[in-house]
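Below you'll find the structure, written out as structure tokens, and then a few comments.
The complex appears here minus one protein chain, its other protein chains still in place.
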Amino acid sequence: MDIIEVSIVGVGAFLAICMFTTLYGKSNPLYALAEESYIGFGTGLTIVINLLFIYKTGILGIQAGDWLLSFGIILGIMVLARIIPKYSYIARVPIAIAIGAQFGLALRTTIFTGFLDQIRATIFPLLTGDAMTLLNRWTIALSVIFMLSFFFYTTELKGPLRWSARIGEYAMYVAFGGIFAQTFMGRLSLFVGFMQNYTVPPWKIPYLLGSLIIVFAAVIILDRAKLLEKLTPEE
Amino acid sequence: MTEQKTEKRSIYRMLVEYDRRIIYLFIFVLIIAPLMQPFSLPIQVSPGTMTYYNVINGLKKDDVVLVVFDTEFSGYMEIQSGILASIKMMFEHEVKVAIAVSHPEATGIPQLVFDQLKGVMDQHHYIYGQNYINLGYIFPNEASVASTAQDFHSIVRQDAYGKSIQGTFLDNVNTWKDWTLISDYTTGIQSGSLINHYGLRGTPMIVNCIGVMISTQMPYVSSGIYKALLESMRGGAELEYLTSSPGPGLTAMNSFTLGHYLLMIAIILGNIGYFGYRSEMSRKAKEER
Amino acid sequence: MSSFFKSKTAQLTIMILSFLAIFVPYFIDVPVMTTFSTKLITITAIVSAFTLLLALYSQFRRGYTFIQKKKRGWIFKAYMMISIVLMLVFALFGQETGPYNWVMYAIITPLSSVNYSILVFYMASTGARAFRARNTRALLLLITGFIVLFYQAPLTGAFFPQLTPVALYFTNTFVAAVAKMFLISVTVGAIVFGMRVLMGKETTILGFTKEEAS
Partner (left out) sequence: MVNPLFQVPGIVSGRALGLILVIVLAILVYYYMSSGKKIYIRRVPGLDAIEEAVGRSAEMGKPVVCSFGIGGFTYWTMAGLAILSHVATLSARTGTRLIVPTGGSNDSLIVRPVAEEIVRNAYLLEGKVEAFDSNDMPFMSGQQYAYTGGYIGILQRTRPGSVIMTGYHASEAMNIAETSNAIGAITISVGAYISNTACLACASDYILIGEEAPAAGAYLSKEPPLRASIRAQDIYKAVSLILIIGGLILMTAGSDIVIRLLVS
């Protein structure tokens, strides 16, 4: 390990634990330090990425003979007119183009992925297969049907529809329980993975534990001394 | 007698209205401790992992695979076991691998993977440009994914290190048809776009997603767009187990077990507290009446 | 000229044309249109990249206001603004190595990981609070949640494999069904919403005032 690696681990662990102080439930200056570091350097990163994108895709593309891309640059510059209130209307054209294009991109596939494919995936033979397959298929088919009936907004839920909607709603909560558990597993993996980053190899452990103790001790002491509020930035 | 009653009541109430920081503290301790002092507990391989294993096992020499690190660095922490085990398998099958990333934080991941798999790569004579390539951050948005599916070289001209990709094995790749498989490691940044522009057109895809996405991604498995899905770190650990290459996944499994059991205990206590407190309140209301 | 830019009809027309340029070639096979749609997508991505400068302008203006008014903790805002500039300077020395790379690994990746992994704490406290059998819905939530949690702990599978089919039953059926239903519902909602936008009925989202819209 060299000094750079140590500094990466040390600073990283310290700032990470500062960010964890949000769990303490009160705003504090150490959290603000981590927050502004991230926003600041994160914005820097966003700038670099976008400028590189403009350069690599736009400028290099135009140089390679793709002259249509120069419209991207022109429209991009037009967007900047928003900064001057008097001319801000100029920015509306590129924005309208972008809205139309992005919206078109989002909507053109959704009828397949979100509608036809989902219906297709719910159609299967209900009488062939082993017991487990049949149980699964019947459950899926009935759940989808009942759940869909819960989602009728312009029809009053009366009579049989009321019952099927009720069953659909219950089936939805059964599903939510399972999804919650799956999601919990995911979050747990993230946290474990993150901690592994600071426990393997073992030389990193002191930096993690040291930051943990120092940062939380500082927050608790500042809180007891009623200094937390005074040192936290205003919004 | 009265004293005992008061004490009992306060316990129920405490279980309902506790400071949430207590749970936070327990999680910290129960997860970090086993990582510092690893011990091994047994595990079981799930059917989904088996299918995933079989898909990669079915790859042949010189098949062309697009590996997408569709994740932030934090997501990588969760699925790195799956990434390492899968790519190791691909290298063992001598498949040509192009790595693309869809988040700036992921740009460093390919190098981390190459470093860790150096042994296998040397063993199977992997040469940069001929057998594998790191394309870098080529998928910043859906537009870029769409363009690569239609005309790959119109948008990707350089690799991650700024070198031209001409003369590499990617010369034979022009559209979505030219990939044998897309292997997506995802927190969901561009997975939807990859489905729209590759999967739906017919490029075979497999995915290793983070836990939170499993339920969102399952419909694509049942509709056949994904050939297989590897679930979160747990799936990664199972793949490590199947390929007999223990790594970060298997060591994390103890914290995993403890974390789950902790939440279950918290739920049980919460319910005991809830019902105890409720019956206490109704008893109290009766007495007052 | 300015009245053209300001008119709602002009903007709506531009938006619809741009929408159709992307939407139609996906269905109708005309190679020229497909090529153009790909280009248009790239062009909008470039435009989008430019809007960063607007955000940046607003960020600096906000920071400057804080400092000018000497609001409590203004020093944090000053630090934030300096770090933006620093990151840009670092990028000049190259991205694969040097200070830029250091910032990526010492600041950005750990902080990103924290905000992501901290969710386990929030999930646990939410779970402990919401999984109480208050009514039928909560009871159902509790039962499946509990079974799946128990199954997911790797140790359980080794000692109590009988639970696996039960947990998989829930995740392969109810969870799969709700995901399908959800997608169907969202899709029809989205397309109908899209139609309202294209017919010029959802004007607020284009940033028009009511007067301009009428």
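A, B and C label the chains in the order they appear, each numbered from 1.
Keep in mind that, in the parts below, contacts are C-beta pairs under 8 Å (C-beta built on N, C-alpha and C of every residue); 3 or more make two chains touch, one makes a residue touch a chain.
Not measured: the values here are computed from a predicted model.
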item	value
Among shown chains, those touching the left-out chain	A, B, C
Sole residue of A:Leu107, A:Leu188 or A:Leu208 that reaches the chain not shown, by the stated touch rule	A:Leu107
Residues of subunit C (touch criterion as defined above) contacting the omitted chain	26-29, 47-49, 51-52, 54-56, 58-59, 61-62, 65, 108, 111-112, 114-116, 118-119, 122-123, 125-127, 129-131, 141, 178-179, 181-182, 184-186, 188-197, 199, 201-202, 204-210
Residue numbers in subunit A that touch the chain omitted from display	19, 22, 25-27, 31-32, 34-35, 38-40, 42-43, 45-46, 49-50, 79, 82, 91, 95, 98-99, 102-103, 106-107, 111-112, 115-116, 118-120, 122-127, 141, 144-145, 148-149, 151-157, 175-177, 179-180, 182-183, 232-235
Missing-partner contacts on subunit B, residue numbers	20, 72, 74, 140-142, 187-188, 212-216
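Here is the rule we use: only the chains that are shown with their structure count from here on.
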item	value
Distance-maximising chain from subunit B - centres being C-alpha averages	C
Subunit B and subunit C, separation of their C-alpha mean positions in angstrom	19
Rounded Å distance between subunit A and subunit C, as computed from the means of their C-alpha atoms	6
Whole-Å gap between the CA centroids of subunit A and subunit B	15
Per-residue multi-chain contacts in subunit C, two or more chains	41-42, 44-45, 48, 95, 104-105, 108-109, 112-117, 120-121, 123-124, 127, 131, 142, 145-146, 149, 152, 171-172, 175-176, 178, 180, 183
Set of subunit B residues in contact with two or more other chains	20, 24, 27, 74-75, 77, 140, 142-144, 146, 154-155, 214-215, 219, 222, 234, 256, 259-260, 263
Subunit C-touching residues of subunit B, taken from the complex the two chains share	20, 23-24, 27, 41-44, 46-47, 72-75, 77, 105, 107-108, 140-144, 146-147, 150-151, 154-155, 161, 214-216, 218-219, 222, 234, 237, 253, 256-257, 259-264, 266-267, 269-271, 274-275
Contact footprint of subunit A on subunit B as seen in their complex	20-21, 24, 27, 31-32, 35-36, 74-80, 104, 137, 140, 142-144, 146, 154-155, 157-158, 192, 195-196, 200, 210-215, 219, 222-223, 225, 232-234, 248, 251-252, 255-256, 259-260, 263
Subunit A-touching residues of subunit C, taken from the complex the two chains share	2, 5-6, 11-12, 14-23, 26-27, 39-54, 56-57, 59, 71-74, 76-77, 79-88, 90-91, 95, 100, 102-121, 123-124, 127, 131, 136-138, 140-146, 148-149, 152, 165, 167, 169-178, 180-181, 183-188, 190-191, 194, 197, 206-207
